[in-house]
Structure formats: C-alpha cells, structure tokens
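Here the complex is missing a single protein chain, while all its other protein chains stay put.
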Amino acid sequence: MADTLRYRDDEPVDHPAVTVDAFLDQSNASAVRIEPGDDARALVPHLERLALVEVNFPAFGDGRGYSSARILREAGFEGELRAVGDVLVDQLAYMRRCGFDAFEPDEQFDMDDVKAAFERWPEVYQSAADSRTPIWTKRHA
Amino acid sequence: MRLLTGNDLKSGAVTWWTGSDWSIHIEDAVDVTGSEDEIARREEAARRVNVPYAIDAELHEGSPRPSHIKERVRALGPTVRPDLTLKPADPEIGNWVI
Partner (left out) sequence: MYAYDQYDQAMVDARVEEFRDQARRRLEGKLTEDQFKPLRLMNGLYLQLHAYMLRVAIPYGTLNSLQMRALADIAEKYDRGYGHFTTRQNIQYNWIKLEDAADILADLAKVEMHAIQTSGNCIRNISSDHFAGATADEVVDPRPYAELLRQWSSFHPEFSYLPRKFKIAVIASEKDRAAMRLHDIGINIVQNDTGELGAAFYVGGGMGRTPMIAPCINAFVPLDHFVTYAEACLRVYNRYGRRDNKYKARIKILVHELGAEEYTRQVEEEFAQLLDQGIEPPLAELERIRTFFEDPPFDGDADAEIDRSDPDFAVWVDRNTVPHKQPGYVSAVISLKPVGGIPGDATAEQMRLMADLAKDYSFDECRVMHTQNIVLPHVRKADLHALWTALEDAGLGSPNLDTVEDIIACPGLDYCSLANARSIPVAQKISERFAANGKTGTLGELKLKISGCINACGHHHAGHIGILGVDRKGVENYQLLLGGSEAEDVSLAKITGPGFDENGIVDAVETVTSVYERERQDGERFVDTYRRIGMNPFKEALYG
C-alpha cells in the first residue's frame, strides 16, 4: 500500500475505519469505510461524530463512490473523505471535485502526475462538492 | 494450429507473431501451440504488442488461415474496400476471407 495523500490541515484519525453496519451498531467509532454498495445516506444522521469516511474503490471503473462522496458533502460532512483502493491518478481531479480530500491508492502515484492532474482544468462546467465556480456562473457574474 | 495476434501499440496495426518478432502479414505467423501464454505475457510486458491473444487456424495452400471469419477479415482488411486491404491487387482474395 502506498502513502496517503492528504489535503487537510487537521490530524489524521489514528484508529481503523469500521464497516457501515458496524458503525450503525456501535457509537464509539469516528471512522467508517463505505463499500460501493453501501448507502452513504445511512450515515447522514451521524455525521457529527464522524471524523473520517473512507470510500473504497475495489475496481477503478466502479463509480458509485463518487456519488457517495458528493452525498456526504451535500449533507454537510466536513471531516476527511478518503478515496481508498484502486484509485488512479487520472481520477484525482474528478474525485476532488466530488469532495474527496485524501487519497490512499493501492499503487503509489508519481507526484509529478498528481500535480499535473490537479492543475489540469482551468475551469469547470458544472457545480459539484468543491467550491469552484462553474463557467456558466462566471459568464453571468 | 494456434497463432498469436495482437495490435501494435503505437500504430494499432494488426500483427502476428513470427517466432522472433511481429509482422502485419499473416503468412509470417508461426504455430505457437503450448507457448502462447508465455509469449503473450512477455511481449505485452515489453510493449511490443497490445492485447495479444491466440486464435485457431489451419494451413491453407501452405499459409495459415484463421478458422473464424472475424480473424480472416482482421488479417486482410475490410472486404468492402479491397483497395485498403493488404492484398489490393488480388481479385481472388475475397474467397480467402469468406
């Protein structure tokens, strides 16, 4: 497993994430891991006691985690949202837009490629979970 | 017989394993029965071929001819544009494919 890329200033959570089922059964965990088939909205009533949500990508082509991330951000989650697993450097920009602010890929990224990925898009067409202003809003500002 | 085929990574051209290299001409292909997986792995890792796989073929007038029509079209080129095939001057080549 490779290093975690983190785009946050707070201290990382130091205990392992539990499954969604385990989290809903017990009250003391502050880190949870969402699998592709889990309903992210089940966490929404408990966001205040969550510091870390890991979203697992067992295969890079399964895009359900992008929706999970946005749903949590839309519901006001401000803790760490970490993409874990088969996460590819060419996916980072979109993941960031969906609200991920940490990445723990199976295979280590080349940091030059990471930099290029985040600098790639001068503008964005649509709103997402980040704070970027869409082109269509800028046009009519 | 079994032939190993794939595409050239840069150009996309259909290629055939000749025993030592890759050729666009199926006449150069050799039987790889038993060693197809090993050659495919090695050659793909070296990026000398893209998505290699093995196919069944028979000898036909001394040259390999794929058993399935799809691989015969693939080996030659589009039947509807003989001018763009590998044998534009051969009026009988359609019979080799179909």
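Order of writing sets the chain letters: A and B. Residues in each chain are counted from 1.
Heads up, the rule we're going with is that a residue touches a chain if its C-beta (ideal position, glycine included) is under 8 Å from a C-beta of that chain, and two chains touch if they have at least 3 such contacts.
In this text the structure is predicted, and so the values were computed from the model without any measurement.
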Legend entry - Interface with the unshown chain - residue positions in chain B: 7, 9-14, 44, 47, 50-51, 67-70, 73-74, 77-81, 84
Inset, instruction - In the full complex, which bits of chain A touch the chain not displayed? Write them out. - result: 36, 60-64, 66-67, 70-71, 74, 88, 90-91, 93-95, 97-98, 110, 113, 116, 120-128, 134-140
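Just so we're on the same page, only the chains that are shown with their structure count from here on.
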Legend entry - Whole-Å gap separating chain A and chain B, where each centre is the average of the chain's CA atoms: 45
